[in-house]
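With one protein chain removed, the remaining protein chains of the complex are shown where they sit.
Labels run A, B and C following the written order; every chain starts at residue 1.
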Amino acid sequence: MKLHEYQSKQIFSRYGIPIPRGKVASTAQEARQIAEELGVMVVVKAQVLVGGRGKAGGIRLAKDPIEAEEIAAKILAMQIKDLPVRKVLIDEAASIHSEIYLGITNDRAARRPVIMASSAGGVDIEEVARTTPERIIKVHIDPLLGLRDYQARDLAAGIDLPREHWRNFIAVAHGLWKTYTECDATLAEINPLVLTTENRLLALDGKMIIDDNALFRHPEFSEMRDLDVEAPAEVEARKYGLSYVKLDGDIGCMVNGAGLAMATMDILKLFGGNPANFLDIGGGANAERVAAALRILLSDPNVRTVLLNVFGGITRCDEVAHGIVNAMKEVKPKVPMIVRLVGTNAEEGRRILADAQMITAETLVEAAQKAVAAARGGLG
Amino acid sequence: MKLHEYQSKQIFSRYGIPIPRGKVASTAQEARQIAEELGVMVVVKAQVLVGGRGKAGGIRLAKDPIEAEEIAAKILAMQIKDLPVRKVLIDEAASIHSEIYLGITNDRAARRPVIMASSAGGVDIEEVARTTPERIIKVHIDPLLGLRDYQARDLAAGIDLPREHWRNFIAVAHGLWKTYTECDATLAEINPLVLTTENRLLALDGKMIIDDNALFRHPEFSEMRDLDVEAPAEVEARKYGLSYVKLDGDIGCMVNGAGLAMATMDILKLFGGNPANFLDIGGGANAERVAAALRILLSDPNVRTVLLNVFGGITRCDEVAHGIVNAMKEVKPKVPMIVRLVGTNAEEGRRILADAQMITAETLVEAAQKAVAAARGGLG
Amino acid sequence: MSILIDQDTRLLVQGITGNEGLFHTRQMAAYGTNIVAGVTPGKGGEWVLDGKIPVFDSVRLAVEATRANTSVIFVPARFATDAIFEAADAGIPLIVCITEGIPVQDMMCVRHYLDQKKCRLIGPNCPGVLSPGKCKVGIIPGDISIPGHVGIVSRSGTLTYEVLYALKLRHIGVSTCVGIGGDPISGTNFIDVLSMFEEDPHTEQVVLIGEIGGTDEERAAEFIATRMTKPVVAFIAGQTAPPGKRMGHAGAIVEGGSGLAQDKIRALQEAGVKVARHPEEIPDLLPV
Partner (left out) sequence: MSILIDQDTRLLVQGITGNEGLFHTRQMAAYGTNIVAGVTPGKGGEWVLDGKIPVFDSVRLAVEATRANTSVIFVPARFATDAIFEAADAGIPLIVCITEGIPVQDMMCVRHYLDQKKCRLIGPNCPGVLSPGKCKVGIIPGDISIPGHVGIVSRSGTLTYEVLYALKLRHIGVSTCVGIGGDPISGTNFIDVLSMFEEDPHTEQVVLIGEIGGTDEERAAEFIATRMTKPVVAFIAGQTAPPGKRMGHAGAIVEGGSGLAQDKIRALQEAGVKVARHPEEIPDLLPV
């Protein structure tokens, strides 16, 4: 799960990384109060979990509390890339001498954490990686040993940071490493880490992504989750332990297993169709789970047909078929349903479903072709 | 440096290890107040950095605040093995079902930390190790990986702890591991860890030794140091960066280098003498340092002669000799001084000292023999 | 012959008394796997499967008593990391971790630790290993595959079953099927398994089933091009997956322009691998 800038920076601060004075506001009035408390020029920053806030006008300077209130009112009324701005961060404005990038993430290929720094801070780091990769210095970290001073120093030297700032930079890097490990982050990023004209290092903007698998160790993060960033159906699916991703097409997919679900989407496309979603109903596939999945899937108005693709392995296909039949009775879908059952007891499963007046298929190719046809109105 | 029981237990508590309610008192009146606050039967425990408090009468139960005051008064007037009791710990009395030993220390030979548990808690663990070593379960810990749950569980199983207490025991073991690592302890020990009749695990007594080399990371411990435990001369020596250990003999030793200092003590003994101390003046041996060392050494009334044994390596013997002469002028010792200089420019050094009316020696054997004779009154 | 597991496998089941553990222990035993012990801390001394399999409190005790040489882990995610360390420290040379949901930083530590030991981990978040007719360690259904000479390595679960079943329907048998798991950091990667298949005299051709996320398939392609003599057929799932979205598996995500199915397919094709357009095409692409 992603954390907002203000959340990330609060966490950074807890680990000793200096951040600007500031507070988050939900109303323009609060924004004004905060600006008054700060008593200096402030920056009003939209808190939305999407890139490009700046370009969209979501980050603006305010010279006094009144202007802060006006700007906050405008930003709080915005939608940035379809996401509503519900909060703004009011930070004291910093006088920036130069901007650094500093981030830690998991390097899958190296199977180790990697810490990266660049003197090209303040811009999209992926863009820097594409165009001038030599401007990013990377150091891999032994996960059992942790970040070593000398590694942080190598980064500082690598980005040509003036030597008088090395000690502070090393302290910030250690703070970020602690943030990354103790919060089970998959990304902990300061961009930009600015060197102010007063010669301070300051984390001006921050981003964190927490490993969903590690949330059991961090109950505090559950409350921080911003549900705006996910389609409501995705939030609903998570409640049932289902994995759902909304797509643009019109063929709803329900599959057991993530790999098979992707393969099912792919074959629909191969035969000219368009999947409406990724949905893994997992193992077992009892009636309750199937019903929940069906409801979520049909909540998408684009869906013109549903393809159920289930491989019966340990769970027998006849059991799965019963589950489907019961779920259908509850949900009563109005679009054509194509069902493919394969594996253990598949024939019996298909017979049960045939009685339930569903379209069945034997092979994946047949199922895909029938689903594509149904979505075009040629079936059912 | 050793920490007192009350200090160790406060630290344990910070790392989540349950300890009895209690407070430390410096006067009998305070002891009474604490007992009143606790409102239950209490134990009054002498806080001295030496074993055998119990046998010496330094740990006693008090049924009410008045008795607590009486007992505290008595204990605060005690000396246990020559150490004055300056503080007593007033703990609520626990109802003990059984007593466990749990400790973590450095295993030099294995070069790793070792965690040890025994169902024979509450007694001297070194005694258990000698007589019934099979009653101590040991598990080595990978210093980079840290204590694993399964290792703590193996200990619990190894000491036949009833299964319903495993989870709490594992938590205590993790707390002790954190204590050990985060405090740079060389020993962190709970003895006894009791299982109360209310089925709780409680650290009834605790002991910690902090690695002196790691004190730079833990300024908080410097304030906790109990100077009673050291001879005043040892405390004084530390101020000058000198390493001094008082012994029972009458020949004061001043040597550069710890190994050579021990070898000097040994050879005195070999020739029938008795060293009064270990004293390493380290490299360099400038006048100020030598003078401080001499003062400390002569503060021991038993000292009847002084043997200076210096190997001139990087530092030349003539320089050392000048340092000694200057120190002598300042300190003006009244006992015979035997000086052995060897190594670079030794001859010139000896000449300088001969002018200063000191007894010189060329070999270690000669120096030892002269020192032994001087201590017996046969020289000087 | 087969790789990793066979008739000499002496299996230990960690988490044997849990629902899933017990169910699959029964399935594995029914398949003929030699299950010698189970471990559930706090339940040492019990027996499962009608008194046939002893339960121990720790892996060390189980290994001492039964000489188990392989472990399969069914314990919940929050205890699974410790279970892996416990098995590795007890000297078990092959650990198969079925558990899904282990934090990725835990896995980085595990992998780093195991790399220094003589210990192979398969998974986590994987269906396990099946050597048809010989041994089954994990949850791959036993009846959907027959013994033969095709080696299978896959990041997926049911998609792999599909392929096994499709092969069976065509009477094509399998030497060993290895599910390496869908997490970003796995104990074993494609290359590890490909090199085992390359060395296994009874494996004649290999099916590789990949998916979006990471660059493991690209590195496998390089290995195939430079080091493999046996033919490889592949399928990559997730061509229609949008970037930045996790597709079920923790590791199935296109991030920062990396991990795209198209790149993997291209790399494999350039390495001379036939890439199936859909799973049912795989049997057709295998050389007869």
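FYI, contacts are C-beta pairs under 8 Å (C-beta built on N, C-alpha and C of every residue); 3 or more make two chains touch, one makes a residue touch a chain.
Quantities reported herein were computed from a predicted structural model and do not represent experimental measurements.
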item: Chains still shown that are in contact with the chain withheld from the display; value: A, B
item: Of B:Glu36, B:Glu92 or B:Asp142, the residue in touch with the unshown chain; value: B:Asp142
item: Sole residue of A:Arg153, A:Arg225 or A:Arg295 that reaches the chain not shown, by the stated touch rule; value: A:Arg153
item: Option from B:Pro113, B:Pro192, B:Gly206 or B:Gly323 whose C-beta touches the chain left out; value: B:Pro113
item: Omitted-chain contact residue, chosen from B:Ser95, B:Asn199, B:Ser222 or B:Thr363; value: B:Thr363
item: Residue of B:Ile59, B:Ala203 or B:Met265 touching the missing chain in the full complex; value: B:Met265
item: Residue numbers in chain B that touch the chain omitted from display; value: 106, 108-109, 111-113, 126, 129-130, 142-144, 181, 184, 186, 211-214, 216-217, 243, 245, 247, 255-263, 265-270, 275, 278, 280, 311, 313-314, 342-344, 363-365, 368
item: Where the missing chain touches chain A, by residue; value: 145, 148-150, 153-154, 157, 163, 166
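Here, only the chains that are shown with their structure count from here on.
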item: Separation of chain A from chain B, taking each centre as the mean of its C-alpha atoms, in whole Å; value: 55
item: Centre distance in Å when chain A and chain C are each reduced to the mean of their C-alpha atoms; value: 28
item: Contacts with two or more other chains, residues of chain B listed in rising order; value: 145
item: Residues of chain C whose C-beta touches two or more other chains; value: 109, 113
